[in-house]
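Single-structure report; data block below.
A single protein chain has been omitted; all remaining protein chains appear in their positions.
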Amino acid sequence: MPITPMEVYKLLPKTNCRKCGEPTCMSFAFKVINREKNIEECTPLFEDDRYSRQRDELLKLLEPLKEATETGLIVTEDLCVGCANCIVVCPVHAAEDPYGSAAGSGPKIEDPIFRLEDGVLKVINMTKCRRYGKNRILCVACRENCPSDAIRFLEG
Amino acid sequence: MICTGCSCLCDDIVVDGGVRNACRRGAGIFRFVNEGRAKPMINGEVVDFEKAMDAAGDIIGNSEKLAVYGLDTTTVEAQQKAIELAKTKEAYIDDNSSFCLGDFVELILKEELPTTTLDEVRNNAYVVFYWGTDVYHSLSRHMSRFTYYPRGGKRQRGYEEDRFLVVVDVRRSHTAKLAKKNARFIEVGDDLELIDAILKVLDGKAPEKFAKDAVRIVKEMQKADFNVIIGGLGLKYGLKGDYQQFLEFVRRVNEVTNLYFIPAGCHPNMRGFNQLLFEKTGHVNRYSFRDEEAGEKFAFPKLLEDGEIDAALIVGTDPVNSLPFDIAKKLKDIKTILIDPRQSLTAEIADVVLPSAISGLETGGTMIRIDGVKVELAPFLEKKPDDVSIISSLLEAV
Partner (left out) sequence: MGLKFAKFIRKIETEVVVARDSFQVEAADRGKLSEEFVKKSAVLYITEEFGKKNALREGEIVKVTRGGRSVNLRVVYNDTAPSEGAMMPNSIYANYLTDFDSFKRFRVTIEIADGNVTTPSEIIELIKSG
């Protein structure tokens, strides 16, 4: 299930105290989901016992962030049959690996974004993904062509 | 390396500590190569291989009405030996295609159904039908390697612009879920109704059912000079034996554009068996060397059902798992020899079990991909005996 900034915001202190360096708790919530900020940077949440229940709930909510890659991609290997649709549709692969994954084969480049290993999708090099870094594009080509929901993104 | 998990015969597999590029099913064949392996057995007791071979030789020697059956997961070389054995014994020979997609392969080999190769599909196809087959599960890399997703030849712009996907099924399968943009999923109860609707559109009439879909599909097919149907068991059983109606449909579509057909068979070398037997006898399956003809009554399940055989040599298939119970239970009425790399359910009831090497992984040879393309296997292990050596020895003993 995707995590929305609103869900995170609701569990924050909502005091806009700026201790995290953000002007508002809402903008902090956005950055937590995009992994530009760690939840621990909200110091009142961890120091003030009033927030302990919210804190526990929030940590549970943010659990998937740990398994997600830098781009918010989550692969559930148990759901993957290894169809490689995601690998072949990937626009970065199409451009950089014309004779490999672009043409339907296994990737011929050394550092593809992902490839099939032991029958399931494995992330190899996330930095190539269009979703990576500051000027990211929220591309969802891989997820759109995964019919079993083995691929998800944090934002949905 | 070549993966012999299914009829895609993927040729880009790398085995290097792990297994790269293979799908779940394919990788499993490599990863668990030593799991669930068969042992030589006589009447359920583990024995020396030689002893099991002798017992198998005796059964074949004493059999007056032998059937050779299976062969879809072995090499063309082993199929060749099996056909020789069947010929020598004036036996019946059949594979799974008699209740799988053999009818379609026969129509292709007799040139009644226009066909093409999967590589041509990758380079040219616009409308791609998956009809009665959930390839996401049965041939997992089919769509990404050959048909809808890859770029190639005239189709460089990717699936969203350069392909049109049509999935026809009785349920919303995983493959059907992929029919999104530039695609249609058609949920049918009766496949013949869809064929009828498309024929009506070609006649310039308005069909009662599937009107919108049929019009769109015909329009899309006419946009290109290359369209293909990948047809599976759902289509076979959906036609209810009415191949003429299907051939008529393909013929009529081919008057206005080009439409080809490729079966979506699962067994890695079913096409190899069909082609080989066709070359030798003019028939693709259910052949009697005694009668020198083929027919429904010589289909292995039918022979069993009718009590027409006294022994069966079963190669690389598991009829106890895959045949209807009323037929499978008749295996107990005859002598059975099973040649298989793995301990199957049929091994539980077979009189003799002969374990063999896994084709493609432990022994080489040739297989014919479902579209007729010849593939040389590249084993990464060496194991003997294999199907060729076992069947050759049995042939010598006869």
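Here the chain labels run A and B in written order, and each chain numbers its own residues starting at 1.
We adopt the following convention: contacts are C-beta pairs under 8 Å (C-beta built on N, C-alpha and C of every residue); 3 or more make two chains touch, one makes a residue touch a chain.
Predicted model, so just to flag it, every value in this text is computed and none were measured.
Only one residue in the set B:7, B:63, B:173 or B:281 touches the chain that does not appear here, and it is B:173. When you scan B:138, B:227 or B:288 for touch with the missing chain, the hit is B:138. Across B:24, B:65, B:89 or B:200, the single residue that touches the chain missing here is B:24. Listed here are the subunit B residues that touch the chain not shown: 5, 23-25, 28-29, 32, 35-36, 99, 134, 136-138, 140, 170-174, 176-177, 233-234, 237, 266, 301, 318, 320-329, 331-333, 342-345, 348-349.
We adopt the following convention: only the chains that are shown with their structure count from here on.
Work out the mean CA point of subunit A and of subunit B, and you get 40 Å between them. For subunit A in complex with subunit B, the residues that touch the partner chain are 80-85, 87-89, 94, 98, 102-107, 115-120, 144-145, 147-148. Interface residues of subunit B, counted against subunit A in their complex, comprise 12-14, 18-28, 31, 122, 136-137, 140-141, 143-146, 149-152, 158-159, 174-175, 177-178, 180.
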